[in-house]
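With one protein chain removed, the remaining protein chains of the complex are shown where they sit.
Entry: subunit A
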Amino acid sequence: MKARVFVMLKNGVLDPQGEAVRHALGALGFDGVQGVRQGKVIELDLAEGTSEETVKEMCEKLLANTVIESYRIEL
């Protein structure tokens, strides 16, 4: 089974890379890009029957730094 983990900087934490991408889009002539947030997607190939609880534990212990990041799991 596959799981996807989406990791994003928490709202309120400045995302300088997202800001740089927003500026670059503006420079390319794309008007109206009001905000860009950059995150990561982690794909996990897991043994059948792995619980969401276990994936959550992986996120808490390693995949996300919950001081600055939030995460969402898609099984």
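By our rule, a contact is a pair of C-beta atoms (placed from the backbone, for glycine too) under 8 Å apart; a residue touches a chain by one contact, two chains touch by 3 or more; residues count from 1.
Operating definition for what follows: contacts and distances are computed from a predicted model.
Selecting from "Phosphoribosylformylglycinamidine synthase subunit PurQ", "Protein FixB", "Xanthine dehydrogenase, molybdenum binding subunit apoprotein" or "Formylmethanofuran--tetrahydromethanopterin formyltransferase", the unshown chain of this assembly corresponds to "Phosphoribosylformylglycinamidine synthase subunit PurQ" (UniProt protein name).
Residue in contact with the omitted chain (choice from A:Met1, A:Val33 or A:Ile68): A:Ile68.
Mapped onto subunit A, contacts with the missing chain fall at residues 9, 13-14, 16-17, 20, 61-63, 65, 67-68.
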